[in-house]
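Only one protein chain is missing; all other protein chains are in place.
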Amino acid sequence: MILTVVALALIVVMAMAIARAFLGPTIYDRILAVNLFGTKTVLLIAVVSYIAGRPDFLDVALIYALINFISVIAVLRFFEYGSSKVNDKVGKDA
Amino acid sequence: MKHTVSVFLLLASFWLINSGYYKPLLLSFGLVSAIFVVYLTHRMDVVDHESHPLHLFNLKLPSYYLWLVGQLIVSNIDVVKRVWSGKGSISPCTAWLPLSQTSDIGRVIYANSITLTPGTVAMDLEDDRVYVHALSREGLDDLRAGEMDRRVSNLER
Amino acid sequence: MPELITLLSSLCLLLGAFLIFSGGLGVLRFPDFFTRMHAAGVTETMAVTLIVLGLMLHSGWGLPLFKLLLILLFVMITGPTASHALAKSALHGGLRPLGDDSNNERH
């Protein structure tokens, strides 16, 4: 019961993160939103694994935590590689 | 050498915690995997005093983390209050703050502690200073008082 | 004793859910990227700790307990690192925070 409430709260926050990803306005807001979405997915999977009574799902949650971190780093590296050609609109909007 | 041992022990316990199957076959796979990873990370040159700061493991560390948890609770409540009371309650500001750590690992612990406590984020880190963004002037002033900086530096000694 | 643990677990979970929601709200409400980052920070520290703690109390002694602990540790290490990297990148990308009063001594 309580777990369901937590899962619902997580889903609501994930929706908020998607809203922020669409609203922007800067590319960094979007990255922040994706990162937020990712960490909430980790928690959601952990909570769902207890709702469903399948603790082996926790491995999936661990993978997500990992992937989420690496995606953020990759996105940031993308900007550093991309020098002026790619970076032109950063700060104003994307 | 001691860092190699520590990374091996870390990997071994990571395997044992995750696995849950303590059969000879899987345990030997675990051993082979851990040795292989130790070999690979040595080739990568990532096993050293920075990734395994054994010299920081002393009695001060738990007390520091306990203190940090206290800070976390206080700052979380503060930020949540500001979220609910709206835009008027925040006064974002930035500043370069001096830091007194002597090693990179100490600086990283300090910077991550700043970021970990909501309300303050370390935006840039140099050898003798850190650029901080704070949600409110009070948050920045608290940090400027330097207690966290002192405590982290204390870990290094 | 089991009742106490259930109570504690529920308390942690509910508080965590509330914090998560507050953080999400902050990410929507706050005026610029850097302030939003603080709100996101709320969901990544205390809220994660509380929810994982609640799950740990719920799960009882066993292997999943340690896996939850691993997840918690992992999030606590990577969360601030990602935030810091993002902030640094935004700063170097030319995004100026609101109330930037450091006289732009940056090069």
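Letters A, B and C mark the chains as written, and numbering starts fresh at 1 in each.
Definition applied: a contact is a pair of C-beta atoms (placed from the backbone, for glycine too) under 8 Å apart; a residue touches a chain by one contact, two chains touch by 3 or more.
One rule holds in what follows: contacts and distances are computed from a predicted model.
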item: Chain left out of the displayed complex - its UniProt protein name, from "phosphoenolpyruvate--glycerone phosphotransferase", "Glutamate mutase sigma subunit", "Multicomponent Na+:H+ antiporter subunit B" or "NADH-quinone oxidoreductase subunit D"; value: "Multicomponent Na+:H+ antiporter subunit B"
item: Left-out chain, listing which of the shown chains it touches; value: A, B, C
item: Absent-chain interface as seen on chain C, which is shown; value: 77-78, 81, 84-85, 88
item: Touching residues (missing chain, whole complex) on chain A; value: 18, 21-22, 27, 30-31, 34, 37-38, 41, 44-45, 48-49, 52, 54, 56-57, 59-60, 62-64, 66-71, 73-75, 77-78, 80-83, 85-86, 94
item: Hidden partner chain, residues of chain B it touches; value: 7, 10-11, 14-15, 18-19, 21, 26, 29-30, 33-34, 36-38, 40-41, 43-44, 46-48, 50-52, 104-105, 107-108, 111-112, 122, 125
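The criterion applied here is as follows: only the chains that are shown with their structure count from here on.
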item: Chain-level touch network, classified as line, ring, star, complete or other; value: line
item: Whole-Å gap separating chain A and chain C, where each centre is the average of the chain's CA atoms; value: 12
item: Approximate Å spacing (C-alpha centroids) for the pair chain A, chain B; value: 21
item: Rounded Å distance between chain B and chain C, as computed from the means of their C-alpha atoms; value: 14
item: Touching two or more other chains - residues of chain A; value: 59
item: Set of chain C residues in contact with two or more other chains; value: 23, 25, 37, 63, 67, 70, 79, 81, 90
item: In the complex, chain C residues that touch chain A; value: 9-10, 13-14, 16-18, 20-21, 23-25, 27-28, 33, 36-37, 40, 43-44, 48, 51-52, 54-55, 58-59, 62-64, 67-68, 70-71, 74-75, 78-79, 81-82, 85-86, 89-90, 93-95
item: Touch list for chain B against partner chain C, complex; value: 14, 17-18, 20, 72-73, 76, 79-80, 82-84, 86-87, 90-96, 111-113, 115-125, 131, 133, 135
item: Residues of chain C that touch chain B when the two form their complex; value: 19, 22-23, 25-26, 29-32, 34-35, 37-39, 41-42, 45-46, 49, 63, 66-67, 70, 76-77, 79-81, 83-84, 87-88, 90-91, 97-102, 105
